[in-house]
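For this depiction, one protein chain was excluded, whereas all remaining protein chains were kept in their positions.
Coming up: chain A.
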(Lines give C-alpha, C1' and ligand atoms only; values in the text may rest on other atoms or scores of the structure.)
Protein backbone atom coordinates (compact mmCIF):
# COMPACT_ATOMS: atom_id res chain seq x y z
CA UNK A 1 0.00 0.00 0.00
CA UNK A 2 1.39 3.37 -0.94
CA UNK A 3 1.86 5.98 1.75
CA UNK A 4 -0.89 8.53 2.37
CA UNK A 5 0.16 11.96 1.13
CA UNK A 6 -0.42 15.12 3.14
CA UNK A 7 -1.18 18.55 1.69
CA UNK A 8 -1.74 22.05 3.07
CA UNK A 9 -5.24 23.37 2.38
CA UNK A 10 -5.55 26.22 4.88
CA UNK A 11 -3.38 28.71 6.77
CA UNK A 12 -3.86 31.29 9.48
CA UNK A 13 -1.59 33.46 11.58
CA UNK A 14 -1.44 36.44 13.87
CA UNK A 15 2.00 37.68 14.82
CA UNK A 16 4.19 40.79 15.21
CA UNK A 17 4.08 41.74 11.51
CA UNK A 18 0.43 41.00 10.72
CA UNK A 19 -2.95 39.92 12.03
CA UNK A 20 -3.60 37.50 9.16
CA UNK A 21 -1.80 35.59 6.39
CA UNK A 22 -2.19 38.28 3.72
CA UNK A 23 -0.80 41.18 5.79
CA UNK A 24 1.94 38.93 7.17
CA UNK A 25 3.11 37.90 3.71
CA UNK A 26 3.10 41.51 2.49
CA UNK A 27 5.17 42.59 5.50
CA UNK A 28 7.65 39.71 5.14
CA UNK A 29 8.21 40.29 1.43
CA UNK A 30 8.61 44.05 2.04
CA UNK A 31 11.08 43.40 4.85
CA UNK A 32 9.07 45.19 7.56
CA UNK A 33 10.03 44.61 11.17
CA UNK A 34 7.41 43.90 13.84
CA UNK A 35 9.76 44.64 16.75
CA UNK A 36 8.68 47.53 18.97
CA UNK A 37 9.56 49.28 22.20
CA UNK A 38 7.42 48.02 25.08
CA UNK A 39 5.21 50.54 26.93
CA UNK A 40 7.17 52.62 29.46
CA UNK A 41 5.27 51.10 32.40
CA UNK A 42 5.84 47.49 31.22
CA UNK A 43 8.69 46.81 33.64
CA UNK A 44 11.24 49.63 33.72
CA UNK A 45 14.01 47.65 35.48
CA UNK A 46 14.19 44.98 32.76
CA UNK A 47 17.38 45.13 30.71
CA UNK A 48 15.29 44.39 27.60
CA UNK A 49 12.60 46.91 26.65
CA UNK A 50 11.75 45.67 23.14
CA UNK A 51 9.67 42.77 21.79
CA UNK A 52 7.62 41.60 18.84
CA UNK A 53 4.17 42.20 20.25
CA UNK A 54 1.24 40.99 18.16
CA UNK A 55 0.34 43.51 15.44
CA UNK A 56 -3.36 42.99 16.23
CA UNK A 57 -4.58 42.35 19.80
CA UNK A 58 -6.35 38.96 19.66
CA UNK A 59 -8.77 40.05 22.39
CA UNK A 60 -10.08 42.69 19.98
CA UNK A 61 -10.78 40.05 17.32
CA UNK A 62 -12.50 37.36 19.40
CA UNK A 63 -15.88 37.48 21.11
CA UNK A 64 -15.38 39.26 24.47
CA UNK A 65 -16.71 36.46 26.68
CA UNK A 66 -14.74 33.78 24.82
CA UNK A 67 -11.58 35.88 24.96
CA UNK A 68 -11.67 36.35 28.73
CA UNK A 69 -11.74 32.57 29.19
CA UNK A 70 -8.56 32.09 27.15
CA UNK A 71 -4.94 32.79 28.00
CA UNK A 72 -3.37 35.11 25.43
CA UNK A 73 -1.51 32.13 23.88
CA UNK A 74 -4.87 30.44 23.25
CA UNK A 75 -6.42 33.68 22.00
CA UNK A 76 -3.67 33.99 19.39
CA UNK A 77 -4.03 30.32 18.42
CA UNK A 78 -7.80 30.64 18.13
CA UNK A 79 -7.56 33.70 15.88
CA UNK A 80 -5.10 31.87 13.62
CA UNK A 81 -7.16 28.65 13.66
CA UNK A 82 -10.37 30.45 12.70
CA UNK A 83 -8.56 32.03 9.75
CA UNK A 84 -7.00 28.70 8.68
CA UNK A 85 -10.31 26.83 9.01
CA UNK A 86 -12.13 29.41 6.89
CA UNK A 87 -9.22 29.55 4.42
CA UNK A 88 -9.54 25.78 3.94
CA UNK A 89 -13.19 26.34 3.03
CA UNK A 90 -14.41 24.50 6.12
CA UNK A 91 -15.97 27.25 8.22
CA UNK A 92 -19.48 27.00 6.77
CA UNK A 93 -19.52 23.40 5.62
CA UNK A 94 -21.00 21.10 8.21
CA UNK A 95 -20.28 17.41 7.64
CA UNK A 96 -17.59 17.78 4.97
CA UNK A 97 -15.02 16.52 7.46
CA UNK A 98 -15.89 13.45 9.55
CA UNK A 99 -15.30 14.64 13.13
CA UNK A 100 -14.00 11.19 14.10
CA UNK A 101 -11.27 11.72 11.47
CA UNK A 102 -10.43 15.29 12.51
CA UNK A 103 -7.55 15.99 14.91
CA UNK A 104 -5.45 18.84 16.28
CA UNK A 105 -1.72 19.20 17.00
CA UNK A 106 -1.09 22.70 18.29
CA UNK A 107 2.08 23.25 20.26
CA UNK A 108 3.23 25.72 22.86
CA UNK A 109 6.69 26.14 24.36
CA UNK A 110 5.62 27.58 27.71
CA UNK A 111 1.83 27.39 27.98
CA UNK A 112 -0.36 29.95 29.72
CA UNK A 113 2.43 31.66 31.59
CA UNK A 114 0.81 35.11 31.84
CA UNK A 115 -2.37 33.58 33.28
CA UNK A 116 -0.31 31.59 35.77
CA UNK A 117 1.62 34.66 36.90
CA UNK A 118 -1.44 36.94 37.05
CA UNK A 119 -3.20 34.42 39.28
CA UNK A 120 -0.13 34.14 41.49
CA UNK A 121 -0.18 37.94 41.87
CA UNK A 122 -3.86 37.71 42.83
CA UNK A 123 -3.14 34.92 45.33
CA UNK A 124 -0.50 37.03 47.08
CA UNK A 125 -2.45 40.30 46.98
CA UNK A 126 -6.02 39.13 47.65
CA UNK A 127 -5.80 35.53 48.85
CA UNK A 128 -6.84 32.12 47.50
CA UNK A 129 -10.54 33.04 47.34
CA UNK A 130 -9.81 35.47 44.48
CA UNK A 131 -7.91 33.00 42.28
CA UNK A 132 -9.87 32.40 39.09
CA UNK A 133 -11.82 29.11 38.97
CA UNK A 134 -10.88 28.86 35.30
CA UNK A 135 -7.15 29.43 35.86
CA UNK A 136 -6.32 25.75 35.28
CA UNK A 137 -8.13 25.29 31.94
CA UNK A 138 -6.63 28.62 30.87
CA UNK A 139 -3.00 27.99 31.78
CA UNK A 140 -2.62 24.31 30.85
CA UNK A 141 -0.31 23.98 27.83
CA UNK A 142 -2.87 21.99 25.85
CA UNK A 143 -5.50 24.73 26.25
CA UNK A 144 -4.91 26.24 22.78
CA UNK A 145 -5.20 22.83 21.09
CA UNK A 146 -8.17 21.83 23.24
CA UNK A 147 -10.08 25.05 22.56
CA UNK A 148 -9.49 24.71 18.82
CA UNK A 149 -10.62 21.08 19.00
CA UNK A 150 -13.74 22.13 20.87
CA UNK A 151 -14.55 24.81 18.33
CA UNK A 152 -14.19 22.62 15.23
CA UNK A 153 -15.50 19.45 16.87
CA UNK A 154 -12.31 17.41 16.51
CA UNK A 155 -12.86 13.87 17.85
CA UNK A 156 -9.60 12.22 16.79
CA UNK A 157 -6.50 13.01 18.90
CA UNK A 158 -5.89 16.54 20.14
CA UNK A 159 -2.16 16.89 20.83
CA UNK A 160 0.25 19.44 22.26
CA UNK A 161 3.89 18.65 21.60
CA UNK A 162 6.30 20.63 23.78
CA UNK A 163 9.90 21.01 22.63
CA UNK A 164 10.72 24.64 23.46
CA UNK A 165 11.49 26.60 20.29
CA UNK A 166 10.99 23.53 18.08
CA UNK A 167 7.42 23.00 19.35
CA UNK A 168 5.54 24.61 16.45
CA UNK A 169 7.45 22.61 13.87
CA UNK A 170 6.94 19.45 15.91
CA UNK A 171 3.19 20.19 15.85
CA UNK A 172 3.30 20.07 12.05
CA UNK A 173 5.45 16.92 11.99
CA UNK A 174 3.20 15.15 14.50
CA UNK A 175 0.09 16.04 12.49
CA UNK A 176 1.63 14.63 9.32
CA UNK A 177 2.24 11.36 11.17
CA UNK A 178 -1.38 11.17 12.33
CA UNK A 179 -2.63 11.46 8.76
CA UNK A 180 -0.04 9.02 7.40
CA UNK A 181 -0.86 6.49 10.11
CA UNK A 182 -4.51 6.69 9.16
CA UNK A 183 -5.63 8.11 12.50
CA UNK A 184 -7.07 11.24 10.91
CA UNK A 185 -7.86 12.67 7.47
CA UNK A 186 -7.65 16.33 8.49
CA UNK A 187 -5.38 17.86 11.15
CA UNK A 188 -5.28 21.43 12.39
CA UNK A 189 -1.62 21.92 13.26
CA UNK A 190 0.86 24.53 14.37
CA UNK A 191 1.96 26.40 17.45
CA UNK A 192 1.43 29.46 19.59
CA UNK A 193 3.16 31.52 22.24
CA UNK A 194 2.46 34.58 24.37
CA UNK A 195 5.32 35.02 26.82
CA UNK A 196 5.95 38.76 26.65
CA UNK A 197 5.90 39.18 30.42
CA UNK A 198 8.62 40.49 32.71
CA UNK A 199 9.38 37.09 34.29
CA UNK A 200 10.12 35.02 31.16
CA UNK A 201 11.92 38.03 29.68
CA UNK A 202 14.10 38.41 32.79
CA UNK A 203 14.80 34.66 32.68
CA UNK A 204 15.80 34.68 29.01
CA UNK A 205 17.93 37.77 29.65
CA UNK A 206 19.68 36.01 32.54
CA UNK A 207 20.53 33.15 30.14
CA UNK A 208 22.20 35.75 27.88
CA UNK A 209 19.81 34.54 25.17
CA UNK A 210 17.96 37.84 24.60
CA UNK A 211 19.64 40.81 22.94
CA UNK A 212 19.91 43.82 25.25
CA UNK A 213 20.68 46.08 22.30
CA UNK A 214 18.16 48.66 21.15
CA UNK A 215 16.57 49.00 24.60
CA UNK A 216 18.46 52.21 25.42
CA UNK A 217 16.63 55.54 24.99
CA UNK A 218 16.65 56.42 21.32
CA UNK A 219 17.62 52.86 20.32
CA UNK A 220 16.04 51.35 17.21
CA UNK A 221 14.16 48.13 18.09
CA UNK A 222 13.72 47.18 14.43
CA UNK A 223 17.45 46.57 13.86
CA UNK A 224 18.14 44.27 16.83
CA UNK A 225 17.08 40.92 15.34
CA UNK A 226 19.91 40.45 12.83
CA UNK A 227 20.54 36.78 12.04
CA UNK A 228 24.00 35.99 10.61
CA UNK A 229 25.12 39.61 10.95
CA UNK A 230 28.43 40.16 12.77
CA UNK A 231 26.69 42.50 15.26
CA UNK A 232 24.04 39.96 16.37
CA UNK A 233 23.97 39.36 20.11
CA UNK A 234 20.81 37.41 20.94
CA UNK A 235 17.22 36.97 19.90
CA UNK A 236 14.24 39.31 20.28
CA UNK A 237 11.16 37.80 21.90
CA UNK A 238 8.02 37.74 19.77
CA UNK A 239 4.51 36.41 20.27
CA UNK A 240 1.91 34.94 17.97
CA UNK A 241 0.55 31.79 16.37
CA UNK A 242 0.63 29.96 13.08
CA UNK A 243 -1.93 27.31 12.16
CA UNK A 244 -2.13 25.00 9.14
CA UNK A 245 -4.96 22.81 7.94
CA UNK A 246 -3.28 19.59 6.80
CA UNK A 247 -5.27 17.09 4.81
CA UNK A 248 -4.83 13.73 3.17
CA UNK A 249 -4.35 14.38 -0.56
CA UNK A 250 -7.34 12.37 -1.87
CA UNK A 251 -9.60 13.82 0.83
CA UNK A 252 -8.59 17.33 -0.29
CA UNK A 253 -9.04 16.50 -3.97
CA UNK A 254 -12.44 14.89 -3.40
CA UNK A 255 -13.84 18.08 -1.90
CA UNK A 256 -12.13 20.30 -4.47
CA UNK A 257 -9.97 22.07 -1.89
CA UNK A 258 -7.29 24.57 -2.90
CA UNK A 259 -3.88 23.02 -2.24
CA UNK A 260 -0.97 25.32 -1.35
CA UNK A 261 1.78 22.71 -1.09
CA UNK A 262 2.53 19.16 -0.05
CA UNK A 263 4.23 18.24 3.20
CA UNK A 264 6.84 15.87 1.82
CA UNK A 265 8.42 14.71 5.03
CA UNK A 266 9.82 15.52 8.45
CA UNK A 267 12.82 14.70 10.58
CA UNK A 268 13.00 14.88 14.37
CA UNK A 269 16.19 14.29 16.32
CA UNK A 270 17.78 15.21 19.63
CA UNK A 271 21.29 16.55 20.30
CA UNK A 272 22.02 14.75 23.58
CA UNK A 273 24.65 17.47 24.02
CA UNK A 274 23.46 20.14 26.48
CA UNK A 275 20.17 21.31 27.99
CA UNK A 276 20.50 24.84 26.58
CA UNK A 277 23.60 25.16 24.36
CA UNK A 278 23.34 24.05 20.73
CA UNK A 279 25.81 21.46 19.51
CA UNK A 280 28.51 23.77 18.04
CA UNK A 281 28.87 21.49 15.03
CA UNK A 282 25.12 21.24 14.54
CA UNK A 283 25.17 17.43 14.35
CA UNK A 284 21.64 16.94 15.71
CA UNK A 285 20.20 19.48 13.30
CA UNK A 286 22.11 17.90 10.44
CA UNK A 287 20.56 14.54 11.24
CA UNK A 288 17.08 16.12 11.43
CA UNK A 289 17.47 17.70 7.98
CA UNK A 290 18.85 14.44 6.57
CA UNK A 291 15.93 12.52 8.00
CA UNK A 292 13.49 15.03 6.51
CA UNK A 293 15.09 14.62 3.08
CA UNK A 294 15.03 10.82 3.41
CA UNK A 295 11.45 10.80 4.66
CA UNK A 296 10.43 13.08 1.79
CA UNK A 297 12.26 10.92 -0.74
CA UNK A 298 13.97 13.96 -2.25
CA UNK A 299 17.59 14.83 -2.96
CA UNK A 300 19.55 17.99 -2.02
CA UNK A 301 19.18 19.40 -5.52
CA UNK A 302 15.40 19.52 -5.10
CA UNK A 303 15.67 22.10 -2.29
CA UNK A 304 15.29 25.66 -3.58
CA UNK A 305 14.72 27.46 -0.29
CA UNK A 306 15.40 27.12 3.43
CA UNK A 307 13.52 29.05 6.10
CA UNK A 308 16.19 28.84 8.76
CA UNK A 309 15.73 28.72 12.51
CA UNK A 310 18.48 31.42 12.77
CA UNK A 311 17.41 33.39 15.84
CA UNK A 312 20.23 35.98 15.81
CA UNK A 313 22.38 34.25 18.43
CA UNK A 314 26.16 34.07 17.90
CA UNK A 315 26.45 30.24 18.11
CA UNK A 316 23.18 28.94 16.71
CA UNK A 317 23.24 30.87 13.44
CA UNK A 318 26.71 29.55 12.57
CA UNK A 319 25.82 25.97 13.49
CA UNK A 320 22.80 26.07 11.17
CA UNK A 321 25.02 27.08 8.26
CA UNK A 322 27.12 23.98 8.96
CA UNK A 323 23.98 21.82 8.94
CA UNK A 324 22.86 23.16 5.58
CA UNK A 325 26.29 22.46 4.06
CA UNK A 326 26.51 19.00 5.66
CA UNK A 327 23.15 17.95 4.21
CA UNK A 328 22.91 19.77 0.89
CA UNK A 329 26.58 19.50 -0.13
CA UNK A 330 27.33 21.44 -3.32
CA UNK A 331 23.67 22.53 -3.51
CA UNK A 332 24.08 24.51 -0.28
CA UNK A 333 25.40 27.40 -2.39
CA UNK A 334 22.31 27.36 -4.62
CA UNK A 335 19.50 27.45 -2.05
CA UNK A 336 17.97 30.76 -1.05
CA UNK A 337 18.18 30.97 2.74
CA UNK A 338 15.99 33.27 4.84
CA UNK A 339 15.47 34.03 8.49
CA UNK A 340 12.05 35.63 8.83
CA UNK A 341 12.88 36.04 12.54
CA UNK A 342 14.83 39.11 11.45
CA UNK A 343 11.37 40.70 11.09
CA UNK A 344 9.11 38.78 13.48
CA UNK A 345 11.48 38.11 16.36
CA UNK A 346 11.43 34.67 17.94
CA UNK A 347 7.96 33.30 18.66
CA UNK A 348 9.34 30.34 20.68
CA UNK A 349 6.65 27.63 20.38
CA UNK A 350 4.92 29.63 17.66
CA UNK A 351 8.07 30.10 15.57
CA UNK A 352 8.11 26.85 13.60
CA UNK A 353 4.43 27.24 12.77
CA UNK A 354 4.65 30.85 11.54
CA UNK A 355 7.76 29.91 9.57
CA UNK A 356 5.93 26.94 8.03
CA UNK A 357 3.49 29.45 6.59
CA UNK A 358 6.33 31.63 5.29
CA UNK A 359 7.93 28.53 3.71
CA UNK A 360 4.68 27.36 2.09
CA UNK A 361 3.95 30.83 0.72
CA UNK A 362 7.50 31.08 -0.63
CA UNK A 363 6.88 27.89 -2.62
CA UNK A 364 3.37 28.98 -3.59
CA UNK A 365 4.44 32.44 -4.81
CA UNK A 366 7.97 31.39 -5.91
CA UNK A 367 9.34 34.20 -3.80
CA UNK A 368 11.62 34.00 -0.77
CA UNK A 369 11.23 36.75 1.84
CA UNK A 370 14.41 38.66 2.72
CA UNK A 371 16.52 38.63 5.86
CA UNK A 372 16.67 42.19 7.15
CA UNK A 373 19.43 43.86 9.19
CA UNK A 374 22.09 41.72 7.52
CA UNK A 375 24.71 44.43 6.96
CA UNK A 376 27.85 42.35 7.46
CA UNK A 377 27.58 38.60 6.93
CA UNK A 378 29.50 36.57 9.50
CA UNK A 379 32.56 35.15 7.75
CA UNK A 380 31.83 31.73 9.27
CA UNK A 381 28.55 31.56 7.29
CA UNK A 382 28.71 30.65 3.61
CA UNK A 383 25.12 30.87 2.43
CA UNK A 384 23.10 32.80 -0.13
CA UNK A 385 20.99 35.05 2.14
CA UNK A 386 19.24 37.79 0.15
CA UNK A 387 18.41 41.07 1.88
CA UNK A 388 15.51 41.79 -0.45
CA UNK A 389 12.86 39.32 -1.62
CA UNK A 390 14.24 36.84 -4.16
CA UNK A 391 12.37 34.90 -6.84
CA UNK A 392 12.61 31.12 -6.65
CA UNK A 393 13.06 28.94 -9.72
CA UNK A 394 10.20 27.34 -11.66
CA UNK A 395 9.41 23.62 -11.95
CA UNK A 396 9.03 21.21 -9.02
CA UNK A 397 10.72 22.64 -5.97
CA UNK A 398 10.98 21.79 -2.31
CA UNK A 399 11.79 23.90 0.73
CA UNK A 400 12.91 23.19 4.27
CA UNK A 401 11.73 24.73 7.51
CA UNK A 402 14.13 24.23 10.43
CA UNK A 403 13.47 24.62 14.15
CA UNK A 404 15.69 23.86 17.13
CA UNK A 405 14.76 24.01 20.80
CA UNK A 406 16.29 24.08 24.27
CA UNK A 407 16.68 20.54 25.48
CA UNK A 408 18.37 19.64 22.21
CA UNK A 409 15.29 19.18 20.00
CA UNK A 410 15.71 19.47 16.24
CA UNK A 411 12.83 19.41 13.78
CA UNK A 412 13.05 19.87 10.00
CA UNK A 413 10.02 19.74 7.73
CA UNK A 414 10.18 19.53 3.93
CA UNK A 415 7.42 21.09 1.83
CA UNK A 416 7.04 20.67 -1.92
CA UNK A 417 5.22 22.38 -4.78
CA UNK A 418 2.21 20.50 -6.15
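Structure notes:
To be clear about the criterion, contacts are C-beta pairs under 8 Å (C-beta built on N, C-alpha and C of every residue); 3 or more make two chains touch, one makes a residue touch a chain; residues count from 1.
The working rule: contacts and distances are computed from a predicted model.
This complex has a chain not shown, and the name its UniProt record holds, of "Acyl carrier protein", "ATP-binding cassette domain-containing protein", "Cytochrome c oxidase subunit 1" or "Multiple sugar transport system permease protein", is "Acyl carrier protein".
Within the full complex, the residue among A:134, A:198 or A:418 touching the omitted chain is A:134.
In the full complex, chain A contacts the hidden chain through residues 63-65, 68, 126, 129-130, 132-134.
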